[in-house]
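Of the protein chains in this complex, one is absent; all others appear in place.
The letters A, B and C name the chains in turn, as written, and every chain counts its residues from 1.
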């Protein structure tokens, strides 16, 4: 059932090419590190980036993607509405979507959430401790009761998203804030997971626990061969009285 | 606290002026019937319609509206995006929103839900029985364990909305379908209630139970003087270690 | 991951031995039919029944059970509290639990729900149509948008359970009622699914769609190797300021 999940890891891929501090951690882009971790877990993974034609997300690519992973930050506005609409339709039709870190402000996440997805932030020296609050949920497989990231950008409440269907993680930050860091949603037939960590100036996606969560989330978000959804004008199923 | 809720009842107000069958039930529009019921319950109610300037929903009107009620059907596409955006911001800021019947396909509801809001339908002779599944919820005040509508348009599952935060009603239809007929959501600081009944060719909004639900929903959705939401770059609350 | 799920199908197994009408459908008990369906799907399945020592649910049996299926009706009161407690602890520790039909009134389900689990019922000639309201959920795999059972006992709202974390199915009954027929819960690390159909005088558990749902639910409810839960007095993780 979970044998051949096909993932496309989408990355804006601008910071890595412009900022040596970022390139140091991700010489070939964050997407390459994430895709490599997925492959090692036996998951089919390819990548796509903003500056490719159609952002690398042609209809054909999406039609053969079970789970799409999304990282964006400085160029959300450059993502074409047509591609956003294409991704949106695929999510409603069952494709899983994992939105990472600053992807909270992406067009696709905001469209699916129906809110601003705004939050507090601080690029500093915060220490983050990510607590599991839904032990037993598939996304927590193999984790301890919490894991830590020595240095990360802080994201704080209020996080303007609908209440998660399942809240999996809550972050503690040394600067005094908390954040709902792992949040599950369903839209149409598609499963969506938002996962907080991953500021570009830190080597966060090299961390085993972070990779583990992404791998677990891919498995959780993979499509179910589920009932087709029928809409529109229909005849009665029962005889009229 | 609930003493002076100010409601604006918005109606497309086209069917009533074009179709004598509709005008028979609602000579002055559905909005007038709903507003009258609210007033009788001690709630401040005014109306606004599509063909007024800015659809009657100026910034000033919205700023002095606690709860907005929305009925639309044949002219969803004529609602200006600028007005939709204005309503959207007010909902996130705390204004309650009650979406009635065919308003499921309105721009504002789709934007807030993040889904297509599509469904099955049949204009026929269906008998509808609306079951309370959340007794104790404020929206059920004064109702029995179910209420009936002799003839209504059928709406059937699958209803493409996010899983309600609270599911209050489920409809049974004589033609064989079910529908999640009363659904509560929160977006930002705003409370949203979708309520199914109200096809224009039936006198549904004259029914006491239907009016009762709308009155209850207005009280439930009225804004709470709640914490301002602070977003953006912030300083640490705790000293750095 | 889902390769070797170990299921124990527990059945009261009294109706089948006392009532020829029931025995006709289930000469070796409902548990045997369900276990056979699971085995055919590649799932390890054994059975246990009320009149075995310790109801067949020794600590050892439970410790080697990933998912427990429960059918009971006329003898809920005969289930020993000690065994109920044992099952309860295993659920909190991660064992999946699937409660069928009249199991709604079992000691274990009531204890886990925290409510009476009462409902309406009618043993008659109701026709049931079970609608999927969460397409995309793993428990709906391979189903159509609804499936039907020609004759079943009616269960009607209000069903006194906490609001499901995920509502998967809603039943339509020809007698005029609706029911939340497929409901997911989490308690501790354990996943719980309540599934309505299965009155003993009908051959319900022979039906392919019903078997399909039970198989899907077993896969969904199988334990995740999830974080141990740590409780009690702890030392600070951060230095005192």
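Details
Definition applied: a contact is a pair of C-beta atoms (placed from the backbone, for glycine too) under 8 Å apart; a residue touches a chain by one contact, two chains touch by 3 or more.
Keep in mind it's a predicted model, so treat the numbers as computed, not measured.
Every shown chain touched by the omitted chain in the complete complex is listed here: A, B, C.
The hidden chain makes contact, of the residues B:73, B:158, B:196 or B:229, with B:229. Residue in contact with the omitted chain (choice from A:79, A:95 or A:134): A:134.
When you scan C:13, C:26, C:131 or C:185 for touch with the missing chain, the hit is C:185. Summarising the interface, chain B meets the missing chain with residues 1-2, 94, 129, 132, 134-138, 140-145, 165-166, 174, 186, 188-191, 219, 223-230, 237-238. Contact between chain A and the absent chain runs through residues 129, 131-135, 145, 157-159, 163, 166-167, 170-173, 176-178, 180, 238-239, 241. Looking at chain C, the residues touching the absent chain are 92, 111-116, 118-122, 124-127, 154, 156, 158, 160, 162-163, 165, 174-177, 185-188, 227, 229-238, 240-241.
Operating definition for what follows: only the chains that are shown with their structure count from here on.
When every chain is reduced to the mean of its CA atoms, the largest separation from chain B belongs to C. Centre-to-centre separation of chain A and chain C, using mean CA positions: 32 Å. Separation between the centroids of chain B and chain C, computed from CA atoms only, is 36 Å. Each of the following residues of chain C touches two or more other chains: 129, 132, 134-135, 145, 166, 238.
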